[in-house]
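My structure is below; once you've seen it, I'll send some questions.
Only one protein chain is missing from this complex, and each of the others stays in its spot.
When the chains are written out, they are named A, B and C in that same order, and each has its own residue count from 1.
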Amino acid sequence: MKLYEYLGKKLFREYGIPVPRGKVVASAEEAAEAAAGLGEVVIKSQVLSGKRGKAGGISFASNPDQAREEAGRILQMEINDLVVEKLLVEEKLKIEQELYLALAVDCSTKLPIVLASLDGGMDVEDVPEERMIKWPVDVSIGLQDYAVREICRQLGVSGSLKNEIISFMPKLYQFFRAMDAELAEINPLAVTAQGLVAADAKVTIDDDAIFRHRELPKIKEKTALEMRADELGLAYVELDGNIAIMANGAGITMATLDMVQHFGGKPANFLDFGGGADVDRTAQALELLLATNPKVLLINIFGGITRCDVVAEAFVKVRERKGFNLPVSFRLVGTNETEGRAMLEKTGIKVFSTMDDAVRQAVEAARAL
Amino acid sequence: MKLYEYLGKKLFREYGIPVPRGKVVASAEEAAEAAAGLGEVVIKSQVLSGKRGKAGGISFASNPDQAREEAGRILQMEINDLVVEKLLVEEKLKIEQELYLALAVDCSTKLPIVLASLDGGMDVEDVPEERMIKWPVDVSIGLQDYAVREICRQLGVSGSLKNEIISFMPKLYQFFRAMDAELAEINPLAVTAQGLVAADAKVTIDDDAIFRHRELPKIKEKTALEMRADELGLAYVELDGNIAIMANGAGITMATLDMVQHFGGKPANFLDFGGGADVDRTAQALELLLATNPKVLLINIFGGITRCDVVAEAFVKVRERKGFNLPVSFRLVGTNETEGRAMLEKTGIKVFSTMDDAVRQAVEAARAL
Amino acid sequence: MAIYINKKTRVLVQGITGKQGSFHTGQMLDYGTHIVGGVSPGKGGQAVEGVPVFDTVFEAMEKEPAEASILFIPAPFARDAALEALDAGIKLLVLIPEHIPLHDAMDIMAFAKHKGAVVVGPNTFGLVSSGYCKIGIMPNKYFIPGPVGVVSRSGTLCYEIVGHLTVNQTGTTTVVGLGGDRVVGLHFIDVLKQFEADPETRVIVLIGEIGGSAEEEAADFIAGGISKPVVAYLAGKSAPPGKRMGHAGAIIERGKGTFDGKVKSLTTAGVKVAALPGQVVRLIQEAM
Partner (left out) sequence: MAIYINKKTRVLVQGITGKQGSFHTGQMLDYGTHIVGGVSPGKGGQAVEGVPVFDTVFEAMEKEPAEASILFIPAPFARDAALEALDAGIKLLVLIPEHIPLHDAMDIMAFAKHKGAVVVGPNTFGLVSSGYCKIGIMPNKYFIPGPVGVVSRSGTLCYEIVGHLTVNQTGTTTVVGLGGDRVVGLHFIDVLKQFEADPETRVIVLIGEIGGSAEEEAADFIAGGISKPVVAYLAGKSAPPGKRMGHAGAIIERGKGTFDGKVKSLTTAGVKVAALPGQVVRLIQEAM
């Protein structure tokens, strides 16, 4: 779950990480009020998208009137298809230098990794590899001072800035670990006369660990259907084709999508309903898919824990209930295949034994429409 | 540094460890007042000594008048030579069962170790070895639930008590680690209808880590001279003989004491003034020793980092300043031996080359008095 | 010879009294796996499918020493159970659960390294020494002995491909599921190394997907250290960037982990990459 900048900064503050003074507002008038106490301000759209600056979602104001005007303008924007509902009005920092600092999860070493660079303020993708210092952290001892000293040496930082980084970085590590973050990125980390300040906060919390952080608000960054799928515990991604796809297992679902594309079709979605689902859950997955009004339905089941008869039963039930009548391409093999096949064929559905045949037919059906 | 029970319990509370309701008092009147709000109470002398109960330092009262009376009595006691200055007046717990639980440092495994037994309330020395469960804790992951489950299994505890212990024990581990404790012992750990309660608290904080715990009061458990030695950074232990001993290094100082005893003498103290001391520090050590009015002075120097001339200079200075005139037995070998020897012999001090000779002479001198 | 496990491997089942745990205990026993005990706190003394149940892994290890353990424990409690197994001396730990928190997975991996143990998963179907020992949840019938070593990030897709092999009378030596999460114990490289050293494995099949850099690292390793033919299939060619495709690890982020990049790396390393799952069989036959 991605956190809005203002929420990330609120949490930073709780972990002793300095952030600019500021306020979250939802209207131009509130923005003017907030600016009154802050002098020169920066007004930042609160959307879960990078590159807000380039899109015009970040602005400056030197007095409340200007702040009102700029806030009004930004509140009418859409940034990368996202509506701007809130703004963060903050004191404008006097920045001497901009650093980049992040903690992320490194899949290769299976450890948290510090990413640090002197090239703060620019897109992290544009920072040359050799100017980005990477430091995996041994979780058995955590991020110790010596490691930060060595990171500073590799960055070429010494003196008082080094000492500030030594006191700053372990706090971000604490935050990262305690909050189950996947990513805690500060870009830029501002060097000011008052010390280091997190001028931005890009934080993603591990969805699988949200149960340990009930205090966090639920943040919607998904479509309504994706949200519904989340509630059902289904892995669902909306795409822009016309062949609705359902399979059991992430890998085989991806492979099914790939094969549809390979034969010239366009997938409408990714839907993995997992292994070993019962009739109800399978039916729910199917109903979710039908709610997208697809042109063709492609079901690909390789039954291991998943039982073919259960899938067939769910399909028959849903069809009886909803009475849908679109071309269906059904592949069904594995556990209890015979029973499942019989149930489907009784209702006139042709069952394929191979993925290739099922996909080919689905693509042809879509083309024929 | 040993903590008084009431202080240990105060800290326990900060770490979420349940302790009985109670109050520290310094007079019989205060004890009566404290008892007024608590119903039946236990009145416990606050001295840094075990076996307070056997010495009569723990008593019960069922009303404020009784509490006043008992408190007055205990406040006049001396327990193992320690004056009772404070009392802890606590609610009397309704104890269903008494457990023993401690965290200590295990020198063999170099790890914190959990000690747990169902035989709470008795002297820990009397608990049979096989009834004391010992569990070293891997500091890289800390005390995890599974370990407590296993400890409970070994204890033969199950059901709700097991669950209570699983939630209790990690708190004591947190306390032990965060407070730099050498020992955190709860005996008894009371099983009550309200859950587990630490009926006692025996906590020792690592002296070498006190710098991380400036919030703790200084607790005096030493003699005035030992305190003075602490301030000077000298390792000093008062003994009851008449030969004052000073050497450089803990092992050789112990060996010097042992040799004095071996030849029939009685050491007045242990004083290790360490390696590489300068003239001032050596002089201070010597002055501390003279303050005990010893009958004979035995100095045993094997100079490595310690320079013989420095020791000799300090000795000559102190003798000039204080004008003491007791038998001195001086052994001096090692770094700058010649210079040191010359300085001493100029003032009429005979210098020995071996420890044996110096000790023999000191013992004879003491016998001659 | 098989890698990691063999018919003598003594196996524990953690969470054996649960629905999944008891069902798969039966399946594994049917396959021939030597399951010596189960663990379920508070249920010691019971039996599941004739297997004795213990309260803790330490108790199980005392009474029925084991080398491997398979974990059927709800994700929020998996960390504790995994650390317990590792602390008690388990040297091969198979983590079936999905949705184990990332930081928990990192803790488990660090402790496993400390203890010199191998972790398979999390979010894996497990591993199987075909015909001898299965520590996992894959359907028994597709895993018959033969000369092909298979290592996969995904489950059903792996069954699909191994199913094709089976239909074509081609069996497997060992099939290892790495798991679909971002932080997993075994990587392709670890398993490739074992297959290279295993005299019975003649061809290696690598089933990867978008996200992460495991396939690229595998490609580098294959170029440098694998003499046996490797055939690959990768899923996720059609996946849009920034979207998680079912597996936590299957996501293209910041331009990294793309399908094309992985195919290029593998092809450069001499690996034959199949365009469709069904083509893997032919590529294997050509390679042998």
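Everything below uses one rule, namely that a contact is a pair of C-beta atoms (placed from the backbone, for glycine too) under 8 Å apart; a residue touches a chain by one contact, two chains touch by 3 or more.
A quick note: this is a predicted structure, and the numbers were derived from the prediction, not measured.
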Task: Kindly state which of the options B:248, B:282, B:329 or B:361 is in contact with the chain not pictured.
output: B:248
Query: For the full complex, which residue in B:130, B:208, B:231 or B:320 touches the chain that was left out?
result: B:208
- prompt: In the complete assembly, which of A:91, A:119 or A:138 touches the absent chain?
  reply: A:138
Task: Extract the touching residues of chain A with respect to the undisplayed chain.
output: 138, 140-141, 144-147, 149-150, 153, 158
Message: Applying the definition given at the start, please give the residues of chain B touching the unseen chain.
response: 105, 107-108, 110-112, 124-125, 138-140, 177, 180, 182, 206, 208-209, 211-212, 235, 237, 239, 247-255, 257-262, 267, 270, 272, 275-276, 302-306, 333-335, 354-356
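Here, only the chains that are shown with their structure count from here on.
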- prompt: Between chain A and chain C, what is the gap in Å from one C-alpha centre to the other?
  reply: 26
Query: If you average the CA atoms of chain A and of chain B, how far apart do the two points sit, in angstrom?
result: 56
- request: Scan chain A for residues touching two or more other chains and write them down.
  value: 140
- line: chain C residues touching 2+ other chains are 107, 110-111, 114
